[in-house]
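Only one protein chain is missing from this complex, and each of the others stays in its spot.
And then chain A:
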Amino acid sequence: MDAVEFVLQNFTEMNKLWIRMQHQVCWNTSVLTCMAPENLHATKVKMNREGMIFWPCRCSSACDTFILFGDPELRTSFGLSGLQGPVRVEEKLEKERSELRDLVGKNLHVLSQIEGIDLEMYKDNVLPRILEQVVDCKDELAQYYLMECIIQVFPDEYHLQTLETLLGACPLLQPTVDIKTVLSQLMERLSNYAASSAEVLPEFLQVEAFSKLSNAIGKVIEAQVDMPIVGVITLYVSLLTFTLHVHPDRLDYVDQVLGACVKKLSGKAKLEDSKATKQVVALLSAPLEKFNEIVTALTLSNYPRVMDHLDSETNKVMAMVIIQSIMKNNTCVSTADQVEVLFELIKGLIKDLDGTHGDELDDEDFKEEQNSVARLIHMLYHDEPEEMLQIICLVRKHIMTGGPKRLPFTVPSLVFSSLKLVRRLQGQDGDVVGEETIETLSSVPSPELALRLYLQCAEAANDCDLEPVAYEFFTQAFVLYEEEVTDSKAQVTAIHLIIGTLQRMNVFGVENRDTLTHKATGYSAKLLKKPDQCRAVYACSHLFWVDDQDGIKDGERVLLCLKRSLRIANAAQQMANVTRGSSGPVILFVEILNKYLYFFEKGNPQITSAAIQDLVELIRTEMQSDTTTPDPASDPFFASTLRYIQFQKQKSGAMGEKYDPIKV
């Protein structure tokens, strides 16, 4: 007891001393620093031979004694020299001030270590006495320092049990005290305490920590009307972190904190202070980090309201944070309601919000944003086809508001997500998805991409046995090819994609199939460069021969295609001879030879061994001709083809017999 009393008294006195010293010193040094040496005389300051300065004592106007600078109690006296004086004085004073301050703090530390002080004593005697001194001293620096000390020095469980008393002192402090930092420190300590062991959590509930802190913060914010918005948000960030640690299951508390923020932010224009926006982002990110189930954060009703107060740049930053959180945790967003909330939150990425211009954004950043949205779409999934269809329709509704810049990024994801669903359903509801998809795709301002997507849809329609739908998709693809795909290289790729897709179609009746193959072959022959024409036409030969059981096997039309490609190769050869007199595209002949072999083996009766023999001789002749320079590509290709023929000849059975007549 006596020890406690002694330390308490010592604390009190030292505190008073420190405060007095601060003020004295402050006054002294502030006068000193604005005085040049020559003016020292003017203020009746005395300097003795050693250079010590004596100030007039100001205890009363009549007193004319001088006290040594740096006195009274600490007996510090030191010399001054010239202009250096004020700075050196300041340094030394600063040192002494901080030493005294530490001593004051040490008193509190000693108090915390005294055995015999238990919670009861702390609550009834020690804390009230300390707080009394803190409040009474009315010194802002001291009050701030002392509150910090109390929080750091005494155990967290004590703080929990005396929360009301501790918080009660806050409004009584000087209005200039940075109370928000004090409260943040307290909350941080308590958060860590809660995180240290699960056993202490019930205590928090018992003392109603959340509501006490929440109220105290509310009072502080109300009282300090001029508190800048960044301070307010920082306080709420601390409270939110506290809540997430201590009451992770109480979503209503989390929502409450967000709600208090919303209230403080509303009525003001959108935040422009970058520090404040950083704090808001921290506020909104905290629940995401805590809840592995991001969807939990999505259910907080005040969450979108807080986001609405961000400027459009930061809004997008926050939207990206949300998406990245979903990707990182591999979360599946699975109900239409959740998807709706999610897309509402990321609307800054989905479309141009009022007052923003699409062109402002850096190209790279824009791509990154849109690719993130595209990836996000694949995280939306539900097992039930009904629910999944709802999700897809919802996503479609949102991304269609994105405008022509965004659609090339987002539509493919949507289409493939739909195709996955179609495959699941296979046979039901295909029509509905079909029509809407055509509408969606026709709005994508990227014809090459749209063409590919049409072909994908055609294949899906084929698998669902929907002939008219598949035909419609092909028609759209051809329209794009005719009208929009103008680059010759792009045309080559596109026509091969069309041929490759068409080759796999089994849903078409004779008439439809004929129309489409006729178109494909026609366009193939019209490609810009002869070699490209040649290759596309012989690729078309596969349109007339499908290896399936009931697949088409029209040997004649196959041969017609191959002959046509031969003619084109010949024409290319002529042109090369005429223009350059150098090697023509002999390799084309070798390629066509390989195609002949392909169909020969498949049993196309129109492909005879004689025809193959002729082709082999033709190539030989071309290669040995004077005008031909050895082509690094054709020679090995021809050689390996001949090797292949030899290999097949050596096989036993039907294959060997087939190849027998061919001499290489």
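The rule we apply is simple: a residue touches a chain if its C-beta (ideal position, glycine included) is under 8 Å from a C-beta of that chain, and two chains touch if they have at least 3 such contacts; residues count from 1.
Operating definition for what follows: contacts and distances are computed from a predicted model.
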The complex's invisible chain, by UniProt name, from "Exosome complex component RRP41", "Vacuolar protein sorting-associated protein 29", "pantothenate kinase" or "COQ5 protein": "Vacuolar protein sorting-associated protein 29"
Contact residue for the chain not shown (choose from A:I233, A:L298, A:I350 or A:L376): A:L376
Identified contact with the non-displayed chain, of A:T243, A:T314 or A:T641: A:T641
Of A:K420, A:K519, A:K563 or A:K658, the one touching the omitted chain in the full complex: A:K420
Touch with the omitted chain, as defined above, among A:N330, A:Q549, A:Q624 or A:S652: A:N330
Missing-partner contacts on chain A, residue numbers: 327, 330, 367-368, 371-372, 374-376, 378-379, 409, 412-413, 416, 419-420, 423, 449, 452, 456, 459-460, 493, 496-497, 499-501, 503-504, 539, 542, 546, 587, 590-591, 594-595, 598, 601, 633, 636-637, 640-641, 643-644, 647-648
